[in-house]
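Note that one protein chain of the assembly has been removed; the remaining protein chains are unaltered in position.
For reference, chains read A, B and C in written order, and residue numbers begin at 1 within each chain.
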Amino acid sequence: METLLESAATRAHYIAIWRWLVFFVFAALAITLLPLPKIVSLALVFGIALIKAAMVMRDYMHLKSEKLIIHAIALIPILLFIGLMLTLIPDIALHR
Amino acid sequence: MNATAHAAVRAVNDDAFKEIAPGRIALWWFLASEIMVFGGFITCYVLFRYAHGGWEDAARHVNWRLGALNTLVLLTSSLTMILAHYSVKAGDRQGVKTFLGLTIALGLTFLIIKGVEYHAEFAEGFTPLSGLFWSFYFLMTGLHGLHLLAGIVINTSLLVMALRGTIWARGDRVELGGLYWHFVDVVWIFLFPLLYLT
Amino acid sequence: MLSWLPQNISTFGGDVDHLFRIIYYITGVWFVAAELLLLYFLVRYHKSRRAKSVYVRGNGAQSAWVLVPVLVVLVLDLSIDKVGGEVWNRIKIDLPPAGDVVHITGKQFNWEFTYPGPDGKFGTADDQTIENELHVPAGTVVRFELTSNDVIHSFFIPTLRLKQDAMPGRRIKGWFEATQPGTYEIACAELCGFGHYSMHGVLTVHSAQDYRKWVQSRWGAPQTAAK
Partner (left out) sequence: MGAKPLGRAANRGQIGKGNTEVATATPAEIKIGPTHEEHPGFWRSYVFSVDHKVIGKQYLGLSLFMALIGGAAAYLIRWQLAWPETYVPGWGYVEPQQYNAIITMHGTIMIFFVAMPFVLGAFGNYLIPLMVGADDMAFPRLNMMSFWTLAAGSTVLIASFFVPAGPASGGWTAYAPLSARPIYTGVTWGQNLWIVAVAIEFASFLMGGINFLTTALNLRAPGMTLWRLPMLVWMELIAAVLFLLSVGPLIAGSFMLLLDRVAGTGFFVPDKGGDPLLWQHLFWFFGHPEVYVVGLPGFGIMMEIIPVFSRKPLYGYKTIVWGSLAAGVLSFVVWAHHMFVSGMDPRLATPFSITTILISVPFAIMVFSMLATLWGGRIELTTPMLFAVGGLATFIIGGVTGIFLGSAGLDVYLHGTYFVVAHFHYTLMPMVFFGGFAGLYYWFPKMFGRMMNETLGKVHFFFTFICFNCVFIPLFMAGVAGNPRRIYELSSYDFLKPAQHLHVIATIATLGLLAGQVPFVINFFMSMWKGREAGRNPWLANTLEWCTDSPPPHGNFSEPVMVYRDPYEYGNPDAPKDWMAQNEPPAEPAPQPQAGGLRLKGTGTV
């Protein structure tokens, strides 16, 4: 299906993604060491985690070439548990 | 069966689901349920952490250096896993064996490092009973470790198939095993900042 | 059905009963209509009276036969929501200014009522804790703080139309105002162990005068308690 040239490009792409992932690990570590306000550092660290997860899912789990239905299957539970978390904030996190 | 009827059937038969291999769609449903399980843990952890101050002190005792090292190990194992899948597609039989072997080795490395961490923490007196942070820490990393172990078992069986030469008829298995492996990696991507970096 | 409601002795109990009646009549009409329709169809369209069925698929414009009644249901739903929301706000959210305050603690398998005593402050020497007996004056807002020592209990006084779970680790505020003197039962409405069924207390609503007498009998002090 794939020509040799394309597959060589695919392989290089996988490795490039890995380089980015490694870079982001170090970036996250660097951010925690910087004297940033807590909220900023949290936002940055979790933003980086989101980017990393998105890269793995998009490229390694092939979401970028999947059909809409697979995207929905992956996305709906994520939205659901985040919704659960947000709904419970007044009750569990702030009740005291 | 007449031709017009046949054509009428074919005409209404184009929906998206059938074009996805059953194994892949089933695995994604499975991952969806796994997202909800880990999502449940993360929800509880975040809410509790928000409710109780003072978890930072506990969190300072986890070894972020080993955690970061483990993150690198797991990310690299994801690379070797995807390269194994790539080798299947490229018809590179030796590559499949090499990369599956590497993935398994990296997975085991992760577990060993995790074991070293647990050992050090127990030696310092931190157990799952040393407070809610530690309960969550051991529960979530332990469960993640079990998932990784399951992944190692799956990859080992794939490797055995590759060594016996029987994998080529069922090449999609490597992709399915890989989806699961990457998912375990993604879970760790979030556990690492949640437990080590905040 | 409605006649089974127990006597109401609280200021907000009437609202609850009113809400009950509204929902009862709205749903009652729908219930009777649906069941009669079902029965009518079963008789009217029984095969002994019919040679052939009507061919309708209920799509497009025909779906109005379903969607229009559903729209009516929706409107009724929202009006029930409105009334119900007001009742809820009155009972659980908009707490009126405090009259007397009492701390209620559930434990396996008793209710403990702690009064602040004449000084009106908790945590002082004149606090008194009474097991399973709650004494309140009629016509006064009583504020309570509810908690539990062990498991979840539920503080339930049917005649007040009041129910609130007692949750260990939380102090839940609430209120009621009783209108009629008398003695009434307090129940536990949340399974709390093998003695759950026997976890009952007595609410005594005194007239203002009697309440003063009761306070004197407990604390012996001439001045009014709990202000």
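Keep in mind that, in the parts below, contacts are C-beta pairs under 8 Å (C-beta built on N, C-alpha and C of every residue); 3 or more make two chains touch, one makes a residue touch a chain.
As the structure is a computational prediction, the values presented were derived from the model and not from experiment.
Q: Just to confirm, in the complete assembly, which displayed chains does the hidden chain contact?
A: Checking the complete complex, the chain left out touches A, B, C.
Q: What does the interface between chain C and the hidden chain look like in terms of residue numbers?
A: Against the left-out chain, chain C lists 1-2, 4-6, 15-16, 19-20, 23-24, 26-28, 30-31, 34-35, 37-38, 41-42, 45-47, 50-59, 62-63, 65-67, 69-70, 73-74, 77-78, 80-81, 83-93, 108, 146, 150-152, 154, 156, 158-159, 161-170, 172, 184-185, 187-198, 200.
Q: Which residues does chain B use to touch the chain missing from this display?
A: 1-2, 4-6, 8-13, 15, 17-18, 20-23, 25-27, 29-30, 32-41, 43-44, 47-48, 51-52, 128-129, 131-132, 135, 139, 143, 150, 154, 157-158, 160-161, 164, 166, 169-170, 172-173, 176
Q: Spell out, residue by residue, where the missing chain touches chain A.
A: Its contact residues with the unshown chain are 76-77, 80-81, 83-84, 87-88, 90-92, 95.
The definition used in the following text is that only the chains that are shown with their structure count from here on.
Q: Averaging only over C-alpha atoms, locate the centres of chain A and chain B and give their separation in whole Å.
A: Roughly 14 Å, centre to centre.
Q: At least two other chains touched by the same residue of chain C: list those residues.
A: none
Q: Among the residues of chain A, which ones contact at least 2 other chains?
A: 95
Q: Across the complex, what residues on chain B touch chain A?
A: Spelled out, the residues of chain B in touch with chain A are 16-17, 19-20, 24-25, 28-29, 31-33, 35-36, 39-40, 42-43, 46-48, 50-51, 64, 68, 71-72, 75-76, 78-79, 81-83, 86, 89-90, 178-179, 182-183, 185-186, 189-190, 192-193, 197-198.
Q: Using the touch definition from the top, list the residues of chain A that touch chain B in their complex.
A: Touch list, chain A to chain B: 1-2, 7, 10-11, 14-15, 17-18, 21-22, 25, 28-29, 32, 42, 45-46, 48-49, 52-53, 56-57, 59-61, 66-70, 73-74, 76-78, 80-82, 84-85, 88-89, 92-96.
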